[in-house]
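A protein chain is absent from this complex, but the other protein chains hold their places.
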Amino acid sequence: MGDTLKLGFVLTIICVIAAGSLAKVYDVTSVIIKKNEKELDEKKRKEIIPQAVAFEEKKVDGKTIFIGKDAQGKAIGSIFKIAPRGYAGPINAMIGIDEGGKVMAVSITKLDQAETPGLGTKVTGPKFRDQFKGKDGNALILKKDGGSIDAITAATISSRAVANGVHEGMEWYKKAVEGTVPIYGRSEAEP
Amino acid sequence: MLFAIISLGGLGFVLGAGLSIASKKFAVEIDPREEAVLKALPGANCGACGFPGCGGFAAAIVRGDAPVTGCTAGGVNTAKALGAIMGVEAEVVKKVARVYCKGGDKETTKKFLYAGIPNCRAATLIAGGDKTCPFGCVGLGTCAVVCPFDAIRMENGLPVVDEEKCPGCGKCEKACPKYTIRVVPADSKVVVTCNSTDKGAAVKKYCSTGCIGCGICVKACPKQAITMENSLAFINFEKCDNCGLCVAKCPTKNIINYLETGPSHREEAA
Amino acid sequence: MSLWKDFTTGIIKENPVIVLMIGLCPALAVSSSANDAFGMSIAVIAVLLASNVIVSLIRHHVPDSIRIPIFIVIISTFVTAVDYIIHAFDMELYASLGVFIPLIVVNCIILGRAEAFAYKNNVLSSALDGLGMAFGFMLTMVILGGIREIIGNGTFTILNYQFINLGQGYNPALVFIMPPGAFLTIAFMMAAHRKWLKK
Amino acid sequence: MVSNELTWYMILMSSILINNIVLIRFLALCSFFGVSNEIETSIGMGMAVIFVMTLASASTWILWYALLLPLHLEYLRTAVFILVIAGLVQFVEMYMKKALKSLYNAMGIYLPLITTNCAVLAIALLNIDYGLGFVNSIIYTVGVALGYTLAIILFAGIKERLALSTAIPTPFRGHPIAFITASLMSLAFLGFSHLFGL
Amino acid sequence: MHLLKRKGFKGGVHPPDGKELSNAKAVVTLPVPEKVKIPLSQHIGAPAEPLVKVGDTVKKGQKIGEAQGYISVPIHASISGKVTALASFPHPAGKSLPSIQIESDGLDEWSGDVKENPNYKNLLPDEIKSIIQGAGIVGMGGAAFPTHVKLSPPANKKIDTLIINGAECEPYITADHRLMLEEPDRVIEGASIIARALSVSNILIGIEDNKPDAIRAMTDAAKNPPNSPLSKGGEVGISIKVVSLKVMYPQGGEKQLIKAVSGREVPSGGLPMDIGSVVHNVATAAAVYDAVRFGRPLIERIVTISGSGVNNPGNFKVRSGTSSLKLIEAAGGLKSDIGKVISGGPMMGTAQHTLDIPVTKGMSGLLFLPQNQVESFASQACIRCGRCVAVCPMGLLPNMLGIYAELDRFDQAEKANLMDCIECGSCAYVCPSKRPLVHLIRYAKADVMARRKKAA
Partner (left out) sequence: MSDEKLLTLSSSPHIRDGSSVTSVMHTVVLALSPGAATGVYLFGLPALATIILAIASSVALEAWMQWVMGRKITIFDGSAILTGLLLAMNLPSSSPWWITVTGSAVAIIVGKHLYGGLGQNIFNPALVARVFLLISWPVQMTSFPAPSALLAKGVDAVSTATPLTNIKMELMSHKANIDITQLPQPSTFDLLLGVHGGSLGEVPIMALLIGGFYLLYKRIITWHIPISFIGAALAFSAIMWFVDPAKYANPVFHIMTGGLVLGAFFMATDYVTSPVTNKGMLIFGAGCGFLTIVIRLFGGYPEGVSFAILLMNLATPLIDKLVTPSRFGEAKANG
């Protein structure tokens, strides 16, 4: 029995040391991780609306949108997520829409999708994404479908998914958000 | 932090204590000697011991089902090592494979053209093999194929054993349909390399080097080590002291003295 | 001399992945680009070195019957630490290595070395052995990842620096960055290694 | 990707065929290559994996949601999980060896191999990462283990045939040709990719 | 007209039969040879022991070799004359084996032991069996298994059917065909005697339907058996039925024949008697008739000499021990470029290395193939086409047996039912990779048999 206790004891000590050190590592790194994650999100939003200095989070119709504001606190655009179904699952994109109801930018990072590498993943490239800039309405769908977006060769499905996603996002935005969100010139001081 | 220490520590304690209890409660005896034996074996997994690989042999030794001398591949040293582990004295003689036929392609006649599998045992299923001599080496090299130590090569339709590589595992002997390759004590160097018990006249018809049973060697041997059995000279290893006097006398040059051929010399020195 | 041998065996003669065939999972799973492969190797080096050293240090105080759980605790501590550190400093690498960082715990190389070497040898030897094995792992990983990335993507990137870019004219063979390509590449590496060692 | 929204047979399809743990996800490779020389042993290995994985998934899931998460000890996850798995396997092995000799001979001898089988830990972790409920975790685990069993049995069949071939070029004999085979198996399994939109 | 499935079995092949070379040639009885070399081993089982010395004079039909044990038969002089040698001579089996050489005195006198038995119809089964054994009768269908053994099943095996094998499925061989055509009565009578020895009343005679004339002759003979021994004396009447069989090699294989004529399947590893059947060749039946009716031992048989290597193929009745050189002469000599000589048919026969071999009781034919018909040995890896599997009449996997044998994996081969193989050669015949499957199988069988013997 003494032996048993001894073994248990040794292992306990090791575990205690391990747990202690892990707790320490966690304490140190978790702060950095949280900061990094926040910065990353911020960075993404900044990329979509570079002029914005601050973002306001708002829930509309069950969806989170971020309203970007300039130095004067004026709303200059909104950012929200879309997740159209692509070739291999959802493509988690973010789009920004300016005060005139036109697309400011579409952001899709490599981590946001699972399309075929070298094929569907091309939707993450600027060449495809930048086509959406400054467009609205039916211009947002693929040329094949009557719009103005060029599909990626041999990845029509992914391209169409993104285009339709952006288009539907825009429709939703117009319907649900317009009027409830104070952009379009009206400024509102922060409380 | 506190929770962390308590939970992981607790888990550690439970596991440590639990495992130690369990290992006692469920203990199953494993013989440490088995591991030691396995380590002492050469690990060629040749199977010559008759067990499935070295592991099987090790288990058998520990069970007492196999002798410590069972590993022919390992030779004397292995046997000694195993003897030390198992606490028994090993007594082994170094063995080697020797070819008991000297009638290659050049010396012998064929009775037909063989069209079949290049395997000596398979070939003897067809009219006993294509050589006119019913006792001679078939020459298709099955012994060389089965040798796990790559110690046999074929020359002039006969196997040649590299004594240095051959540990005397006996696989070739088992594979040979004619018993023309045999594992014998390595220090018996003078060998009658014929297997034919036909009468001299018959042998002469089909082989220019076969033993014709003339008996000259019997007379030449100062040790009375040679006897004539069924028209074939037979050397008793126990009596023969490798003097080689018979070699010079044999009219068909059938007797070979391995002392004078390469590899065995060096081995003797070592 | 013997120390040098402790170090080099792991790199070539007993290369963990292509000779000992251990630690295969991370080697194949995170080698679709040289960058990931490199990052993974660094993580493995850190864990392997640290665990070998610690195990070797405490080896006289470890009761035989619970050595495995003790090793596991030690290793998993380092692995978790490495996991958090990567998470903190390279988000993208963290995302692509994914579940394979915690899996370093069960990577047979680490436990295997702890058990087979560090548990029986002094600290210096163990450290060198760990380093050698880890470098062997890294070498295989970078070559494997490099081949796969060059053929399958037309690029070769380490630490986010692009060394090779075959450009637009090259049509990458996508299969190389997919699962079959990993198995295929490592098979050829093994065969080449054998052929090379035989000579 | 597996999630709680999928029906049970979709989870199975995904884990057995589409994301086959060995051929597509690269887990459990050591035993896949090591214990696949005969169909019979590979079946034993498969059974052992199914058993251990299910046990491990269930216990780690409970530990996570009942202990680590409430106490905010997420960072102990790896250490706790692997300890529990290792301990579990060792208990099971010892118990079987003593009490269930015939079962032990059929699959117990493969148990130690499983401790270091990264798939067991991986699935325990993935159950958490995917946020699967308890039942879905078990379904997913069983699916993964079945996928492993399927792959290793097919592989063992092929390897038995390869063992009868004396014509494989020397540098490729043994492991390299086994990897080539795994590569081509994986190629064939890519045919299942995106099955049912998964 | 083939609405009804013709009688046959599963698998099999259709080699070109070459029978047209000799099936229209009536049997020619060769003159008494001046010298015979009679091997002491002409059957399966222990060889006979010689009863004569060099210099002894012997008469035709005199016993010159004594059977050794139960599975063995005596050997008889096939000519009258003087014993001139007791030595080893080439034997169709390939090696040289002990034989008795007799030089003829030209008289061809029967030994006094040979006595007619006009009352043979009243013989009891045991008496018939001992006459058959004493006459040295062995199966003439190829295997040369002592006939009396097959007639004495253990008490627990109830035999209800006698099957007479007139299939003669081997290409080229026409000896049985001519026998059935020319002397159907002898066959029917012999079959009836065997039936009586076995106490069965049901005789089925299987003949491939490429021999319609033989089927007709046998059917006629069977319809009114000249003096059927069993129909007399108040015992049960016997029924003799001729069954026409699908032409398919190896229809004459015992197990295949039984399956075809009676639908019964001999269990794996079993014997025909396990399912109440006994099979005998037509020539065996005729020999039984000669022995029981006339007291004559088995000293002559019909041999087909054929193949495109001989000038004049034909069927010859010859004394056992006659040199094959005599037969060649009778068949008009050889064309120059003979490459292969086969005792028996091309599918199962044994290749010979000399032209001078003695005729034995089991030799149904001698085949001479010119060099350009000799198959060269150029085998490749198995391409797994499955043809061998499809044709194997025993339902085996010949491709796997071959591979196992090649790798010396005899245990695996044995598990794959190696020992069920009847060595019919169908598999090797169809293999596009020209794999020597039968040779490989024999190689493996030899090993398994040696091990079984050692274990026993």
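Going by the order they are written in, the chains are A, B, C, D and E; count residues from 1 in each one.
Simple rule for what comes next: a contact is a pair of C-beta atoms (placed from the backbone, for glycine too) under 8 Å apart; a residue touches a chain by one contact, two chains touch by 3 or more.
Since the model is a prediction, treat every value here as computed from it, not as a measurement.
J.: For the chain that does not appear here, which of the shown chains does it touch in the whole complex?
T.: Over the full assembly, the chain not pictured touches A, B, C, D, E.
J.: Tell me which of E:V54, E:A87, E:L107 or E:C385 is the one touching the absent chain.
T.: Of the candidates E:V54, E:A87, E:L107 or E:C385, E:C385 is in touch with the missing chain.
J.: Which of E:I44, E:I338, E:L407 or E:V448 touches the chain that is not shown?
T.: Result: among the candidates, E:I338 touches the missing chain.
J.: If I consider the whole complex, including the chain that's not displayed, which of B:G116, B:G136 or B:P167 touches that chain?
T.: Within the whole complex, the residue contacting the unshown chain is B:G116.
J.: So which bits of subunit C touch the chain we can't see?
T.: Per the touch rule, subunit C residues meeting the hidden chain are 171-176, 178, 180, 184.
J.: Quickly run down the residues of subunit E that touch the omitted chain.
T.: The missing chain touches subunit E at positions 9-10, 13, 15, 171, 255, 259, 264-270, 275, 338-342, 346-354, 367, 369, 373-375, 377, 380-386, 389-390, 392-397, 399, 417, 420, 423, 425-426, 428-434, 436, 438-439, 442.
J.: If the missing chain were put back, which residues of subunit B would it touch?
T.: 108-116, 125-127, 130, 206, 208
Quick note on the criterion: only the chains that are shown with their structure count from here on.
J.: Taking contact as defined at the start, I'd like the list of chains shared as neighbours by subunit B and subunit E.
T.: Touching subunit B as well as subunit E, we find D.
J.: Could you let me know which interface, B-C or B-D, is made of more C-beta pairs in contact?
T.: Per the contact counts, B-D leads.
J.: If every chain is reduced to the average of its C-alpha atoms, which one ends up farthest from subunit A?
T.: Measuring from the centre of subunit A, the most distant chain centre belongs to E.
J.: Hey, how far is the Cα centre of subunit A from the one of subunit E, in Å?
T.: 89
J.: Could you put a whole-Å number on the gap between the CA centroids of subunit C and subunit D?
T.: 21
J.: Which residues does subunit B have that touch at least 2 chains other than itself?
T.: 4, 7-8, 11-12, 15-16, 18-20, 23
J.: For subunit E, which residues are shared contacts with two or more other chains?
T.: Nothing qualifies.
J.: Hey, which chains are touching each other here?
T.: Pairs of chains that touch one another: A-B, A-C, A-D, B-C, B-D, B-E, C-D, D-E.
J.: Per the contact definition, I'd like the list of subunit B residues that touch subunit D in the complex.
T.: Subunit B reaches subunit D through residues 3-4, 7-8, 11-12, 15, 18-19, 22-23, 25-26, 28.
J.: Enumerate the contact residues on subunit C facing subunit D in the complex.
T.: 21-22, 24-25, 28-29, 68-69, 72-73, 76-77, 79-80, 83-84, 99, 102-103, 105-108, 111, 175, 178-184, 186-188, 190-192, 194-195, 198
J.: What residues of subunit E sit close enough to touch subunit B in their complex?
T.: Touch list, subunit E to subunit B: 94-95, 351-354, 374-377, 406, 408, 436, 439-440, 442-443, 446-447.
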